[in-house]
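With one protein chain removed, the remaining protein chains of the complex are shown where they sit.
Coming up: chain A.
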Amino acid sequence: MKMKKWLMSTVLLILVFSLAACSSDSKSSSGNSHIKVVSKMKGTVRVALAGWQLDNGIDALTGKKTEGLKEYLKKEFSPRYPNIKVKLTQVPWENAKAKQTAMLKSGDADVLYSGGAFAFSWYQQGLLKDLNPLIDKDKAFDPDIYLKGLWENAYSTRAPDRKTQFGIPVALGRRAIGYDKKLFKEWGVEPLSDNPTPEEILSKAKQMTGKNPKTGKQNYGLWWEGNGLNDSTAVALSYAFGAKGAEGRLDKLGDLKWELNAPEMVKVMEWLKEASQYAPKAFVNGKGNEKWATKDNDIAIYLDCTGGTLMSNYLQSKDESLLDRFQPTMNMGPDGRGWVAVDPFVMAKNAKNVDASWEVMKFLTNYDTQKYMYDNFNQSPTLAKADFVNKKDAFLQKELAIAKITKPTLLDEANPYFSSDIIPEINGFISKAANGKAPDIQSFLDDVQKRAEKWSADQ
C-alpha cells in the first residue's frame, strides 16, 4: 500500500513538471516580454526566400552558432505583430529564378527575397507591386535609412522610369579591389593607391607576375573571374574608360542605342587582353584564386573581391596578420566607382494581404534584421549607417563606400542582352586572349555591335 502511494505521487510529480515544461508562456518562449506590440493587424503572409537559413545551425568554417530566421522571427517579429502569421519557404539559389517565378505566377508567395536581376525581370513581366502607395501612406517607414545610391539607382529596386519603387534593398553584393601587401613588399612594388586607375593596376600586375624574388614561387599579378556571370570587372573598366555601352532605357529595349564598338570600349578590351596574361590560367574557368587570403597566397591584386574569404579565414584562425596583409581599395571607376549588386525584397502584384505583407517586408529589411543577418551570416547591409559592421572588416567598409557613389549603367545584368550575349562574348574574348588567340578587337566589337542592333530591332 505504501509502495502504491509512493508510485502515485511520483507519477503525479512527473506529470506536473511535464505540464509546466510544455505550457506556453510568452515570457519564457520569446524572452522579449519588454517588446511593445507594434500592430494588432491580422493576416497570413507567405514569404519565399532565396538562400536564407531558416533553422538554427553552426557556421561550418568558424564553428559559431547561427540563429535561423524562424527563431529570430519568433523572438523579434511575433511579439511586435502577434496576429500576423509568417509562412516561410526557403528556395535554394540553384534555379531560384524559375522556382520563384512559378510561385509568383501561381500566387503562392506574397513577399520574396531574390537576386537583383531576377527582381527586375519580374518587374518587367508585371508580376510585382509598386510600393510607392504603401511607402507614401506609412509615416513610420524611412527610406533614408538605406544607402541613397542603392535606393535611388539600383535596377533591382527601382524601375527604369526612376519613379516606380518595386523593391527594398537588403543585401549588398560586395566588390572592392584587394591586394596582398606582403607580395607587393617582396617584389619591391609600391602598394596600390586608394583609387587605382586601370593603368596603375596593369603596370603593377605586370611587375609582379613571375617567380617571386624572395620565395622563388610563381606569383600572378592579378586575378578576376574570367567566366563571371555579371562581368563586374568589365563594368568597372567601362566606368573607368567612360564606355557607356548603350544609351536609352531598359524598359524600351527596342530603342537602345548601342555603343559597343566605341573607342572607349576598345580600351576596355585592350586592358582585358593584356591583363589576361598576368592571371593564373585557371581564371578563365573561375578558378585559380584558391590561395587568396591564406598565408600561401600567390595573387598580388584581386579584382572585384568580396573580402568574405578573408574574414572567414580570420575568424577561423584569429590570425590578425591576415587582416593587415590583405588590404582593400576603391574600384577602378571615377571616385572609385564599380558595379554594385543589390538583392531586394519585393512584393507580388497579387499579394493576398497587402498591409500585412508590407509590415513583414518592412521588418525583414529594417536595421535590426540587417544587423541580425550580418551577425549571423555575414550578409552585407544596405544601410546608410551600418554601425554594427565589424571595424576589422575593412573590405566591407570600402564596399559600402563604393555603394554610396554607385550610379546605374546599361551594362548591367538587368539588361537582358548584356546578360545573354555581351557577357559571354566578353568572357569568350578573355579566354581567347589568355590563350594568346585574341581576335582583332575592333572587328570583334563591330560584330558584337551589329548583333546587338539586330537584337534591339527584333524587340
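Note that in this section a contact is a pair of C-beta atoms (placed from the backbone, for glycine too) under 8 Å apart; a residue touches a chain by one contact, two chains touch by 3 or more; residues count from 1.
Basically, contacts and distances are computed from a predicted model.
Matching "UGSC-like domain-containing protein", "Anti-sigma factor NepR domain-containing protein", "Sugar ABC transporter permease" or "Secreted protein" against the UniProt entry of the left-out chain gives the name "Sugar ABC transporter permease". In the complete complex, the residue from A:Arg80, A:Lys181 or A:Lys281 that touches the missing chain is A:Lys281.
Which of A:Met208, A:Ala293 or A:Ala434 touches the hidden chain is settled by the complete complex: it is A:Ala434. Residues of chain A in contact with the chain left out of this view: 95, 97-98, 117, 121, 124-126, 218, 226-229, 253, 280-282, 284-287, 416-417, 419-421, 423-428, 430-432, 434-435, 437, 451, 455, 458-459.
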